[in-house]
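What you see is the complex with one protein chain gone and the rest in place.
Letters A and B name the chains as they come in the text, with residue numbers starting at 1 for each one.
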Amino acid sequence: MTIMHSRAEAGTLCAGIVLFGMTSLAAGLRTPAEEVAKYQDLHGRAGGSLVVYQRAEPKTLNPLFGFDLSSREVIGLLQADLVHINRKTLEAEPALASGWKASEGGRVYTLRLRRGLHFSDGEPFTADDVVFSFGLYLDEKLNAPQRDLLVVGGEPIRVEAVDAGTVRVALSRPYAAAERLFDSIAIVPRHAVEKAYREGTADRLWPVDAKPGSVVGMGPYRLKAYVPGQSIVLERNPFYWKVDAAGQRLPYLDTIEFRFAGTEDAQLLHFVNGDAAMVSGLGARNFEYLKQEQRTRGAQLVDAGPGLEYNFLFFNLQPGAEGGDPAFRVRQGWFTQDAFRRAVSAAIDREGIVRLVYGGRAAAIWGPVSPGDRRWWDAEIPRPARSIERARQLLGSAGFHWSAEHELFDSRGNRVEFSIVTSSSNAERRQTATVIQNDLSQLGMKVEVVPLEFRAMLDRVMRAHRFDAAIFGLASGDADPNAGMNVWLSSGGMHLWNAEQTSPATDWEAEIDRLMEQQMSEMDARRRKKLFDRAQAVLAEHVPLICTVSPDILAAAKAGLENFSPAVIPPYTLWNAERLYWMTGAGEAGVSSAR
Amino acid sequence: MIRFLAGRVAQAVLLLIVVSAGVFALAALAPGDYFAALRSDPRVDPAAIETLRTRYGLDRPVEVRYGVWLAGAVRGDFGVSLAYNMPVTELLAPRVGKSLALASAAWALGWVSALVLALGAALRPGGLIDKLTSWLVSTLLVLPELLLASVLVLVAARTGILRLGGFGLALLTLAPGVVPVLLRHARAALKEAAEATFVEAARARGIAGRRLWVMYIFPAAANPLISLFGMSFAGVLSASLVVEAVTGWPGIGPLFLDSIAGRDFYVVTVVTLLMAALLAAGNLAADAMLYALDPRLRTPQ
Partner (left out) sequence: MRARAGWKLAAGVLAGMYAAVLGAGYLAPYDATEQHREAPLRAPAAMQFERGRLVVADAISGRKVAVHWFSGGHLFGAEAPALYFPLGSDEFGRDQFSRILYGGRISLMAALLGAMVSLGLGLAAGLMSALGPVWLDAVLMRLGEVCLALPWLYLLLGVRAFLPLDLSPEAVFVVFVVLAGMLGWARPARLFRGLGLSLKQAGYVEASRGFGASRWYVARRHMLSELRGVVGTQGALLVPQFLLAEVTLSLFGLGINEPGVSWGTMLDVVRQPAMLAMNPWLAMPVLVLVPVFLCFQVCADAMAR
């Protein structure tokens, strides 16, 4: 059994541009020069196939409207973006754009497109497709969920073609690291999409049962077959624009087959059984099981370290929540006190959660930036050990007192009791709630834990604001503070404890607003980090989010699958699908040596 | 007979309309909608979610939505799946067959074994078959289905005899839940009939053997069994939906559970209607059989 900790993966995308003369392509097209991307140190072996079991069935192949994890995983292989964030280094890298340049103090970005590339149906890729694609994402009538990402400072970005190989993106205000915005924004072919768009059916485009040839993209794979409820098979895109050191066109694997397991446990069993070549998003217990299991001996079991997901407890500080119910107002009176929240934070046994709930495969956190986010994590944030003693002092100094039976009362004689809601479908979060409930009972607080069905909980917490406290987990889609603006800004819709404020309710929220606005436009990376560190410190001081843990990203693959290197942002395992290959013939057709 | 049937068909149509209205009402009652899941993505603004809701008409009152849907349904348009962005009928068509295949196999297996075993047990009370069936029923009934399912799934994963997601595994998981229920009812019905007063009376008059069974016991036992026969298929089908989800059989089961959790309510509505239709058809068939078998039922009280 081999357990690897984030080993280095072969193949760093070469920054230089390699001109690769193509005389003929499979489709018989003639192109003078194809500006491919070359991995200088990648030497793989072409051929073979990979079977992956997804938890749920993908819902659509439409890049504008696929937002569940399974759909995004498949779409990620069918489509490509202008700039791509390397899931391993977390840096932005050239993709369909071979380079970019910020000007006018960060208001204008000019991107140079690779020349001579083709879509998976053989049609040429041009700046026209880029402008068309952004037109789709930004169309208010279409209202794709990604539209928000492309609205900067209240105004949508403007994208125009300078010439066939250059696009210019204008922003209404300076925006740091704007190139990261382009990650995962698929550039779709105008020739294949425009008709549907004009007819107003762009949202119905490319359902899972679409005809294979009709789904066109710039990704390493293209659709080969779909069996309802069972599988989606992708085949290599012969027009893909990346090559290895020997000039071999990527991807290496001939086909990738997605099958649908339904649950994490079924995914696990399929891997143990040898049906699946890799499995990701494993829970700590299941990972532990793979380590003990005889039949997965020799498999690559990788703990990629804490991911970007942060779990936290937060209280409802929204004014007028619960219809102004007097009993709730009393409780909110406690929640709004810094001392109360600090006491709760001090009483929570984070190490206990890491050990008991996550089997040690998580990191305790005191702020929303996970240590997995190496570029933005701030080592200076205080990480006090759990102390019931300190929690009692904090409560005592805020006027709380205890009865003879160790029950906690506030200064007006109200018993301190409240409820915590959490999602019933997330076992770890439910168990975290059990630990926290027990921790707080040691402070004399009476806490009911109410697991609610996922959507019911989201509706209750985020729309109706009818709750006392909640345990949540959020994963920012990108390792960049700008991806979390909706959470940080007091006006943001994801400012969970008190959302969409017209003006900041507290001084410290005002300060966070100011720091976050500043860092957003700060073009100097060092100064930007300083500003964000300061915002993190303010948040940690006032603990509106009582952060608990960041779980590790755990994944496994069969022996012999080379370049398997799970990352901390999704897609955790297939982010480098074009570079995966089987070392020997053993792994081909998905038959493993483990069996 | 024809009037009876026509009346019942009309009732069944009414039933479907009531059921569809019921689903809409219940769906409106359940908190959260399909787009609620987007709220857990920090990069999506809640305002954008509201716009999406408007776009799909989720912000309209439930009776308006129902009216629109019903008008469409009459013309054969049963709505669009919010998750899959395709017509529900198109989404369901390839899966319904898979579910029906599984449910029919389990149902047939259940009835054949139940009838054979129950008859064997009733013919010779206290005999080997009687003891065997009683033991079988007790064992299968006390085994928690979920436990049985997970043990079977584990065995499948370990031995590779049964393929995960295969038909064999799904049938083997579904059957133990179906057989004992039918067997138990069949046994009870035959026993009840065999011990009924009028059978005693027949016995006292010297009627015995095959004649007693055919003329007295079977007709008496037939009534509850036919009722059960009619409603059991829909029961098996709904049990099969859960089993499909556990064993990974690609029928409507996994999709249906996903759709309930995901509030993809046009899918939920159509699957529910399908089940209601099967149920109504089963009951209709049972009543028609009772009507045909039992002349007394034809005279109104």
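Heads up, the rule we're going with is that a residue touches a chain if its C-beta (ideal position, glycine included) is under 8 Å from a C-beta of that chain, and two chains touch if they have at least 3 such contacts.
Remember, predicted model here, so these are calculated numbers, not experimental data.
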Visible chains in contact with the missing one: A, B
Residue, one of A:R285, A:R375, A:R514 or A:H542, that touches the chain absent here: A:R285
Given A:E417, A:E500 or A:E517, the one touching the chain that is not displayed: A:E417
Per the touch definition above, residue among B:A36, B:L52, B:V153 or B:V243 touching the missing chain: B:V153
Touching residue (missing chain; options A:D468, A:E509 or A:E562): A:D468
Contact footprint on chain A, counting only the chain that is left out: 265, 268-269, 285-286, 288-290, 292-293, 349, 352, 355-357, 417-419, 421, 423-425, 427, 430-431, 433-435, 437-438, 448-453, 456-457, 459-460, 467-468
Hidden partner interface residues of chain B, rising order: 11, 14-15, 18-19, 22-23, 26-27, 29-31, 138, 141-147, 150, 153-154, 157, 181, 184-185, 188, 191-192, 196-198, 220, 223-224, 226-228, 231, 234-235, 260-261, 268, 272-273, 275-276, 279-280, 283, 290, 294, 296-297, 300-301
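The rule is simple: only the chains that are shown with their structure count from here on.
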Gap in Å, rounded to a whole number, between the CA centres of chain B and chain A: 40
Residue numbers on chain B that touch chain A, as the complex places them: 30-34, 36-48, 51-52, 55, 83-86, 90-91, 94-95, 98, 153-154, 156-157, 160, 164-165, 245-246, 248, 250-251, 254-255, 258, 261-263
Touching residues on chain A, where the partner in the complex is chain B: 56-57, 59-60, 62, 65, 67-68, 143, 145, 147-149, 203-204, 207-209, 227-230, 259-262, 266, 269-270, 272-273, 275, 425, 453-460, 462-464, 472, 474-477, 483-484, 486-487, 492-494, 499-500
